[in-house]
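The complex appears here minus one protein chain, its other protein chains still in place.
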Amino acid sequence: MKTALKMAVAVLALMTAATGAYAKGSGEQAATKPMDVYYADTSRTAASGDAAVLDFINRKFNVNFHYTQFPSESAAAKFTTMIASGSNLDFFLGWYADWTNPRSIDRAREQGLIVPLDDLLAKYGANLLKDVDAKYWDLARNGGKIWFVPNVQFKSKRFMYVRQDWLEKIGYAKHPATLEEFDGMLRDLKAKNPGKQPNFYPLIGENFTYLYLEFLGSFVETAGNFVDKDGALKPEYFHPNYKRYLETLQKWYADGLINPDQPGIVRQQEREQIEKGQAGVWTTWFGDTRLAQLQKTDPGAKVTFMKAPVGPSGTGGAQSVGIFSGGGQVIMSHCSPEKQAKIIQMLDWFQTAEGQMFQWYGIKGQHWVMQGDFVGLPAGAEPGKLLYNTFYIVNGGNMYAHFIESVATDAGTRESRMAATSGAYPSIDPADYMLPYDWSKTASADRLTDLDTMKTQMLTEIMTGKKPVSYFDEWLEKWKSAGGAQYLKDLDSQYRKIKK
Amino acid sequence: MTGGRTLGARLRRYRLLYLMMVPAVVYLFVFKYMPIFGLMTAFRDYHPTMGLRGFFTAPWIGFKNFRVFFGSIYAGQILANTVIISGLKIAFIFPAPIVLALMINEMQNTVFQRSIQTVTYLPHFISWVVIGGILFDMLSISSGSLNILLERLIGHRVDFLGNPGAFRWILVVSEMWKEVGWGSIVYLAAIAGIDTELYEAASIDGAGHFRQVWHVTLPGLLPTVTVLFLLRIAAILDAGFEQILVLYSPPVYGVADILDTYVYRVGMTQGRYGVATAAGLFKSVIGFAMVVGANKLVRLTGQKGLY
Partner (left out) sequence: MGRGAGHGTTPPYRAFLAVLLAAIGAAMVIPILMVFSTSLAPEVEVLRYGMRILPTTGLSLDSYRYILLGAEGFARALWVSVIVTALGTVLSMTMTCLIAFPMSKFQLPGRKPIFLYCFFTMLFHGGLIPTFFVVKAVGLLDSIWSLIIPSLMSVWYMILLSNFFGSIPASLEESAVIDGANDLWVLTRIVLPLSLPAIATIGLFTAVGFWNSWFPAVIYINDRDKYPMQTILREMLYSLNYSSVLGATIEDAKEPPSAAVRSAAIVVATLPIVLVYPFLQKHFVKGVMVGAVKG
């Protein structure tokens, strides 16, 4: 009897100790009700995440997490009004780079709508500070304080895919490495038409810009602005190889290697071409192999990544990862200190490897499992359901690191997939580091849209053969007088300011 | 009407009418006139983060926002396109529903009438995004069904959506397809409202069918047509933003880029809210001038006009 009592007391003591430890550990959380946290990700315009994933987040952080989805064409309007009303918005992914979105970070900071993050990061953001490169934190500083958590992703999110089953059919054991080999492969595809399509045009891009940028890197090593021999930063038009690129595009189009609708095509149409088996090589957003849809109509289809071919520039397309995307998470100033802390804690967890995998694929065991070094679906799951970042709700940094696991389209090793898709041609565009420059305050600001329109029109006219390549010189003069000359000045002056 | 001589007497007599107008007047004041303060942002460097007070405190920049589109090398082109496309649409698409209404009116079989009515108004409900997809399926060079047909008939394919010559007609025809049925509803209602006695009187006077249409139906429609025409003129610089945005592409910017699509691109790449407001203000001023002028013309011909 005495021993039984002693044991009971001991068990009770143990339990109390355990509960105490537990309570201490999740201190405030266990005692308080969930906090409402509102988030808007302005980089995506789609519903994502499902109930189980949301539930996981709510339980893990003791929050009621609400995220706003923007219907795509109204995203700007919705976001603008949310900021203007301050309602239902606690933190959001703001954009810094000027040519993509309104400079929401700068504006929000100027109006006092967001808070500096230094103290919060010091207390709760160990993983963030460790993983995100120091030079990006530099970019996030203004007036000595950090204003956003840099969002690190791909520099160029385009990749090239190829119908691997067709290549095998026509005898290409290895992917082409040089531009000549790539050209030969396109012609072989067209001539042999392994998909038996009535009108077959092997190459297509999700939109014209994607196609253009994909092969630009084979001619201009930075696939964009480059530093010329005098040390000045110039757009690609001034590169010695540029006209050769125009010639190549024109020839490919004239020989029926590029889909004739390319100038006006949009993503949905490109996808339909791929799914109907009318594309051999395509450049699109990295998550978009269309394999699941393809296999519904053509079960033998295989899709793999293809590296952009090496051209006169000595390199290929600028596909690289781990680059500052031009955006970052900001916290609105109306949030209480507790909420600010909570938000940084969440972002910090999303930065960890575990958090990354969760964001991308969902709950381990429920939405995905590891199969070797691939991410795969658990037994019994609906095929085709595993998509890149289906589940990511908060666009945390370093999001690129794990997509490679689910590229279950190539029988090769993890290393080969990494090599094919990332790091091979690191971005060296110096303009990457000029993001703090506010273009809206430059003299050429009014004309940026015109210059862009001129560029697209020129490219279209030359590629489709409506104008000869020699037209480019005349065009460049027009470009200069339409605002290009001032743009060159602005571009170079800011580059010299930042060049160290 | 029996006269009320003094103003006070007349106001009192009509007091119920004035009372009836109150809800609408209040509504318009709150939801239409108060936001008009926002037009000031056309002349300011305004961003919505500045909130409501920003309407009054944002830096004044005069006509700088207007210069974004007027100073463009494309300025002449976009204005010309806007006017031409709008003009083409008015010329072809404005009369079409009237003609359709008259044709439907001629049918005796009510079942046929009703089914034609129903079928023709349905396209109005399909958004341009979807129509764009259908058109692409038909007209694309690589796999469009029409082009496949053409190749069999005449041996080669035609670039419809990328062809500056054809593009404007595609705009007109597709919008006519979408709106002619829906537009005829108003005219059918107007025809239904014509006093049947007028027809009887005309036929007693010996008018055959076509003379009845000429002397009764058309004049009966004229006030509605006039009003609708004047309203359409007010929107003369609206050439079909959503439609063009869906269908256009760089090869046809030269003929299809209108003020709204240009400003949309400026906004997308630079987030310049004030430029969009400036463009809207410009369109409103021009539309206003057009309506005032057209209304004067209409009244000169003896018609009632808008006011």
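Labels A and B are assigned to the chains in the order they are written; within every chain, residues are numbered from 1.
Please note the rule applied: a residue touches a chain if its C-beta (ideal position, glycine included) is under 8 Å from a C-beta of that chain, and two chains touch if they have at least 3 such contacts.
Here the structure is a predicted model, which is why all the values come from computation and not from measurement.
Across the entire complex, the residue among B:Leu28, B:Ala80 or B:Leu297 in touch with the chain not shown is B:Leu28.
Listed residues B:Ile78, B:Ile191 or B:Val255: the one in touch with the omitted chain is B:Ile191.
For chain B, the residues in touch with the chain missing from this view are 1, 7, 10-11, 14, 16-18, 20-21, 23-25, 27-28, 30-39, 41, 48, 51-52, 55, 100, 103-108, 110, 112-123, 125-127, 129-134, 137, 177, 180-181, 185-186, 188-197, 199-200, 203, 208-209, 212-213, 216-217, 223-224, 227-228, 231, 234, 245-246, 249-250, 265, 268-269, 273, 276-277, 280-281, 284, 287-288, 291, 304, 306-307.
Mapped onto chain A, the interface with the missing chain covers residues 43-48, 50-51, 68-75, 77-78, 80-82, 84-85, 87-88, 100-101, 156-158, 206-210, 213, 266-268, 271-272, 275-276, 285, 287, 293, 296-297, 387-390, 392, 452, 456.
Going forward, only the chains that are shown with their structure count from here on.
Averaging C-alpha coordinates per chain places the centre of chain A 40 Å away from that of chain B. On chain B, the positions that touch chain A within their shared complex are 47-51, 67-68, 71-74, 133, 136, 140-143, 159, 161-162, 248-254, 257, 262, 265-273. Contact residues on chain A toward chain B in their complex (touch as defined above): 76, 80-81, 83-84, 98-104, 107-108, 110-111, 113, 199, 201, 208, 259-261, 263-265, 268-269, 273, 276, 278, 439-440, 445-450, 452-454, 456-457, 459-461, 464, 466, 478, 482.
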